[in-house]
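The complex appears here without one of its protein chains, the remainder shown in place.
So, chain A:
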């Protein structure tokens, strides 16, 4: 058993309870045992003490969209390296996408991942299971058996199911087991050969554009089918202003509809592509600044429920290519919190709102008891310095891949301690960035 852990003199920010107060938190036997506001607290015998010196103590982040390379592409990322990256970034649990080789579409693979993660990863790995076999968008997987094996939700990862009829069946069968379906909304035909947001900038670069309607049309379909079937539906990641209108209307009618966004679509826009920088080539493309502003408003007013990293490790071989031929994706576990805090520092969104989208909201959507600072909840916590200035340098990453969309960015906010199940799994080393 790990020693009891006391974190004292911390600014406790817990979006679930609305708490934002100085105090201390005691973790025993892997769970939160006590929360005290203000005043000095007694230190239990043999306890490890973290003096937070007024830094923020928050629930550990829950990242709903992380790709790894294990199994199949371990040179890109293993559960161990993803776990180390997550710990450094303050992510205490992440949902692992089923886009691996082989695809996670069988209970035995879910079981393998859970065991493997327990043995090698510093943080909680929550496997998501594929909706369709081989992510091919044709035949359903065994939802019930996958759930029993421990799959936390259903998703086809990067893939989007094109058939309305299949999707209806999927939603209705997932509702049968009360499983959340996380769906990437993308009309493949409308996307065509598009590689970035459609508009003037794509035209100048001579690149094929992806119209916003490639997202909004399948989203509108998904929302209608979600209301028809009553499934717990989570739009994996949205990026356009009109998507928010669709979501807001659907959410008025159904409590089981939620939506996520990649930190990239909140922090960056299409202009960051500059002259063909492929680290900004993302599967939900970076949109215009107007869209980004709309997304921030969507986060503020609750239309957007969750923020995730969309961590997608890719190696130089597939990224150092002409833009149209390069793979999509950027890593993000280690920059998620600081990039999200940009929105706080700029005054766009308050701290509790940003944290809510990365703690209690994902926990509620996935049915987890973490994501909150409450007696009995898992001891998954982070201590971070809200203002700590640092510059992103790929060489400092724990991830095996280097394809960050924040290379060289100056960020404020750094995780000092990451605690998973009451054990400190990461401590910021003084003198490092």
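What we mean here is this: a contact is a pair of C-beta atoms (placed from the backbone, for glycine too) under 8 Å apart; a residue touches a chain by one contact, two chains touch by 3 or more; residues count from 1.
We take it that contacts and distances are computed from a predicted model.
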{"item": "Hidden chain of the complex, named as in its UniProt record, picked from \"Aspartate carbamoyltransferase\", \"Glycine oxidase\", \"LLM class flavin-dependent oxidoreductase\" or \"Nucleoside ABC transporter membrane protein\"", "value": "\"Aspartate carbamoyltransferase\""}
{"item": "From A:115, A:253 or A:320, residue that would touch the chain that is not displayed", "value": "A:320"}
{"item": "Hidden partner chain, touching residue among A:33, A:66, A:182 or A:207", "value": "A:207"}
{"item": "Missing-partner contacts on chain A, residue numbers", "value": "198-209, 275-276, 317-318, 320-325"}
